[in-house]
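Here's the structure we're looking at; comments come further down.
Only a portion of the chains appears, each positioned as in the full assembly.
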C-alpha cells in the first residue's frame, strides 16, 4: 500500500523561470527516458516478481522513490512556467526575446494544463505504457532497468548542460546521482545471481536442446564489402562459459526461396492472383 | 546501401498450419520483444554512432541480419494461416474445434491482411517506433540492445513451448541461438571499452561536479515496515570503483512542501483559485 | 514524497484461477476507466493545483490511494493466471474447455509478462497518458474526476457480474464502494465552491464580454425531421442563474460559404489548382 508525506524528496528552486526549459524538462517526466516510465516499470516488475521476495521488495522500494521523482520534477516544470504570458496584451508578450522563447515553448502548457506539468515528453507526445518492460524474467528485467537508468542519466546530463539556472542544476545533480546508484543496483542483482556466466544466456532456464547451438556463438557479417569488425565478440570464450566466439564472413542463406502460390477463392484478392 | 537475395536466412517449414499460433508469432515480429524493433534500433543506432566506426559497422551488420529475421518470421505466419476458413460455408468453419481455434485467432489475419503477416503484436497492436532506443551514447545503446535480445530470447523460448509443430520448433531454435549470440555481442562491446568499471556510470563523460555524489551510492528504503533488502547493492565497492555502497533506511524528505499559490488572472481557472 | 508499506490495501483471494477473467480485470488496471488513469490524473492535478492548498492535498491523498488499487488489482491478475498452461504438452492444454478459455485469454500474459499483470486494457492496448485530464481549472478537473469514477464504477459493476469467484466478488465490492465515495468527494468540492450556480459556466472567470451570450442558452435542433426533445434544457432558468433556456428549431447558418481560392505557386499542389 502506498503513503505520502507532504515534503518533496528533493528541494526545487527556480531562479529564473524559463518556459522553454519547462518543455525540455518534460522529457524527464513523460519521455521514454523519464520517471513515469521507471516508476511504472519497477512497480509492474515487482507485482510480477517470482522467486526470492527480496527482489520484489527492492523493486517496489525503488518504484516508490521514482514516484517521488515525478513529483519534484512536476513542481520544477510549474515553477519554470510562472510568469509565462497568458495574453497577447501582456507586456512580456510584446518583447521579441520573450516571443522567441515562447516559439520554443509547448503551447499546451498554456492552453491545456494552465502552466503546469503534463505526462508528455518534450515534443508533447503523451507517455504510453507499452514502455513498461516487465517480462517476469528477473535478469531480463534487470537489463531493462539498467537501460532505463542509463538513458535517464544521459538525459539528465544533457538537461544540466542546457540550463544555467543554479536551482535547476542543483536538482539535476541529484537526479544524476540517483541514476548512478540505480544503474549499479540492478547490475548488482546480476552479480548476486552468479554474474554473467550464470545468468546468460537469458533466460538461463531454456533447455539446451531447444537451441540450435551451432548458431549461438558466431558473429554474422552481412556486409558485401566490409571486413568483419574484430573484437571480443569474434574470438575468445563466450560469456556464458559454454563455447568460443567465432565469425562468419560470407552468410549463405540457409532457407528456401519463399512463395505462397495462388490465392484461394473468397480471399478478397484480385481474380488474377487466384489463377 | 541495402541489397537482397532471394532465399530466406533460415528454412521455414510448417507441418500443421495453426491460425492461433500465427497470432502468437506476431509478437516476435511486431511486439516490443520482436524483430522490427531490433532491426530498426540497430539501424538508427548505427546511423547516429560517433566514435570508432567499427561499432557503427557492427550495428549495421546486425541490423541487416534482423531484417532477415522479420522476413522468415513473416513467411512462417503466412504458412500458419494456410487453410484458415474464409467463409462460414466452408466445412472447416462448422467444426467446433476449428471454431475454438478461430476464436483465439486474429480476425485481421482474415479481414485485413488476407492470410499474411502484419507489423503488429499478438494483440494486434501495431508496432510503434518510440521503442527504437538510440541515445547516441554507445554504452546506453549496448544496454538497450542486451535488453531487447533478452526479451527476445525469453519470448522465443515461450513460443517454443507453445507449439508442437517440428518445423516451427526448428525455426525457433535458430532464433533462440541467434539471440544468445546477440546478447553476448553487445556486452562484449562494454568489455572492450574497459568493462563496467570504465563504462559506468553511463554516461561516463559527465563531470563529477555535475553530480551530487553524496546521493550516488546509497540504496534508499522507502518502505515504512520492511527492512532494507541486503545485498551486493548495500555494501562493498561500487562497480565504477569510485565509492562504497551503503543504505538509507529512513528517508527524510530533502525538499520543501510545494505550493503554487494563487492562479493568475486570464489563466482560465475558476475565479476562486485567483483569490 | 511517496512511501510504501508491505500489505495490500485490500485482501485479494482467488478461489478458482481464470486466465480469461485475468484479461477482463486488465480493463480495471490499464483501461481508460482504470486505476492507472485515476492515480495519474489526481497526481498531475495535485501538482498543478493553484488556489486553496486543501484541494491539492485532497487530490494527492486520493492519488496515493489509487496507486494502492493498482497494486491489489495487479496481484489479482497474477493469481488468476496461476496454472495457465505454459506448454502444449501440459495436460490442461489438451482439454477442450481449457482451450476455449485460452482462446479468450490474452496471449501476452504468457508470452510477454510471464503470468502477471500488464499496464494494458482488456484488449491488450497499453494505457496512454493522454487520458490524464488536468486543466489547471479546479471545476473542470472535478468534472473529469467524477467522469473517471463513474466509468470506473460502471466497469467494476460489470466485472462483478462476469465472475462467480467469491474472492473476486469481494475485492470488486470494495472497488465499487470506493468509487461511490470518490464520485461524491469530487462533487462535494463543487458544492463547497458555491454549487453549480457559482461554478458555471466553467471557467467562471471568463469575462462576459468574451462570450457571445446571445448563443449561450438555446438548444440547437440540427435535425431535419425530428422535433426538439423538450426538457429541462429547453425552458426554465439556466443553472448559472444568468438567463433562461430556449430552443432553436431551424438552424440558419450564420456564416459564409467557405472557399480558399487558388493554390499558390510552390505549394506542392497540382498545376490545375493554381490557375
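Order of writing sets the labels: A, B and C. Residues in every chain begin at 1.
Convention: contacts are C-beta pairs under 8 Å (C-beta built on N, C-alpha and C of every residue); 3 or more make two chains touch, one makes a residue touch a chain.
The shown structure was predicted, so the numbers you read here are calculated from the model rather than taken from an experiment.
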{"item": "With 3 chains placed, the number the full structure-file assembly comprises", "value": "6"}
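Simple rule for what comes next: only the chains that are shown with their structure count from here on.
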{"item": "Where subunit B and subunit C are represented by their mean Cα positions, the distance between them in whole Å", "value": "29"}
{"item": "Centroid spacing, where centroids are CA-atom means, of subunit A and subunit B in whole angstrom", "value": "10"}
{"item": "Touching two or more other chains - residue numbers and ranges from subunit C", "value": "1-6, 47-48, 50, 112, 114, 120, 126, 135-137"}
{"item": "Touching residues (chain side subunit A, partner subunit B) in the complex", "value": "3, 5-12, 32-33, 54-55, 57-58, 60-62, 64-65, 68, 71-72, 75, 78, 86-87, 114-116, 125, 128, 130-131, 133, 135-137, 139-140, 143-144, 146-147, 149-151, 153-154, 157, 160, 169-170, 172-174, 176-181, 183-185, 187-189, 191-192, 196, 200-203, 205-206, 210-224, 226, 228-229, 231-233, 238-240, 245, 251, 253-258, 260, 263-269"}
{"item": "Residue ranges of subunit C touching subunit A (in the complex, touch as defined)", "value": "1-9, 30, 36, 40, 43-44, 47-48, 50, 57, 60-61, 63-65, 67-68, 70-71, 74-75, 78, 112-120, 126-130, 132, 134-137"}
{"item": "Subunit B contact footprint on subunit C (complex, rising order)", "value": "1-6, 47-53, 56, 86-89, 96, 99-100, 102-104, 106-108, 110-112, 114, 120, 123-126, 135-139, 193-194, 199, 202-206"}
